[in-house]
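Showing just some of the chains, left in place.
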Amino acid sequence: MTLIVVKKSPENGISNRLLKVALPSDTILLVQDGVLFAMDKDLESKVTQGVKLVALKEDFLARGFSEADSSIPLVDYNGWVELLEQNDKVIS
Amino acid sequence: MKSVLFVAYQSPAGSIWINETFRSAFGMYGEELEPVVLFMGEAVLAVRANCKPEQLGCLPLSITFKYIARYKTKVVAVNEDLERFAIAEDGIEPSWNVTRISESELPDFMHAFDKVVFF
Amino acid sequence: MNITIQVNVPPYTNEDMDTAMHLADACLKKGHKVSIFLFADSVLAANKQVKPMRIDRNIPVKIQELASKGVAMNICGLCAEYRGLTQGTNVDGSVFSGVPEMASLVFTSDRYVSLMP
């Protein structure tokens, strides 16, 4: 149960490599320009099966998207804190 | 009169560069210079009416609008980038008064300016 | 829980400091103990001589408010010296420390969130 925080845009190689690091039952949280991954309809297929994907709502909406544009669930800052509570490790 | 192109290529809400690009462009009117601003890559996200960095507590993009109107600063965005982010015509904030350009036109377009500065 | 947030890039130019402050605030509201570690160019956020335009947020003032709410605000001292920031110009409630303090935060924090550069 590890929380992996991806903050850089999909254009940045390190973001794609961080996605690959997740193991089943981990959660990947997309924040800042990392939220741009959330418009990718195939995002689920780019991570290991069983990995949970969520994006930070504030960062997604501020970039002009609406909630319907996201292929994964959105969480707010409270949700980020809950993810910190639920996962016992962080990779960021 | 000389022409100068300022190119913004970074995502709008995550960094200050689009604001700095316009601040630079508006400063050019003090000389015999005609500035144009080009949105390329993730910078095209800025044109959406709903793109509001101020929701994160950051500097709004809308502070540029009155100067764009006053100086009639030309703002250009790359078509392929708009499509990549599914930005439809009716989702674009009218205050930008965006002109579209296709990727294939970029080389000739850029070479037509006396100076080209990326931000 | 003890939660530490490390920031690495300059404020204003990037949203990292804003992200850190929002997250710190949300952690506080849920009763967690929060530390912020300002590393590399992020130390600029704690300089009280920063003068943003009136329309913009005042990050050093926001940091001071967080500190007054109980967030431990640590500044990498060596990083600060590299950026011309001297003790006394940092906002009230922030302290100059360094990698020993970072080590202590890594050791004692239940969760360590770094906003990578």
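Per-chain numbering from 1; labels A, B and C assigned in written order.
The rule is short, and it goes like this: contacts are C-beta pairs under 8 Å (C-beta built on N, C-alpha and C of every residue); 3 or more make two chains touch, one makes a residue touch a chain.
None of these values were measured; they are calculated from a predicted model.
Counting every protein chain in the full complex of this file gives the formula A x2, B x2, C x2.
The definition used in the following text is that only the chains that are shown with their structure count from here on.
Our note on geometry: chain A versus chain C, Cα centroid distance of 24 Å, whole angstroms. Taking each chain's centre as the mean of its C-alpha atoms, chain B lies 32 Å from chain C.
Here the CA centre of chain A is 28 Å from the CA centre of chain B. With touch defined as above, residues shared between interfaces to two or more other chains in chain B number as follows: 13-14, 53, 56, 58.
Residue positions of chain C touching 2 or more other chains: 15, 19, 22.
Residues 12-15, 18-19, 21-22, 53, 55-57 of chain C are the ones that touch chain B when the two sit in their complex.
For chain B in complex with chain C, the residues that touch the partner chain are 13-17, 53, 56-60, 63.
Contact residues on chain C toward chain A in their complex (touch as defined above): 1, 3, 15-16, 19, 22-23, 25-27, 29-30, 32, 111-116.
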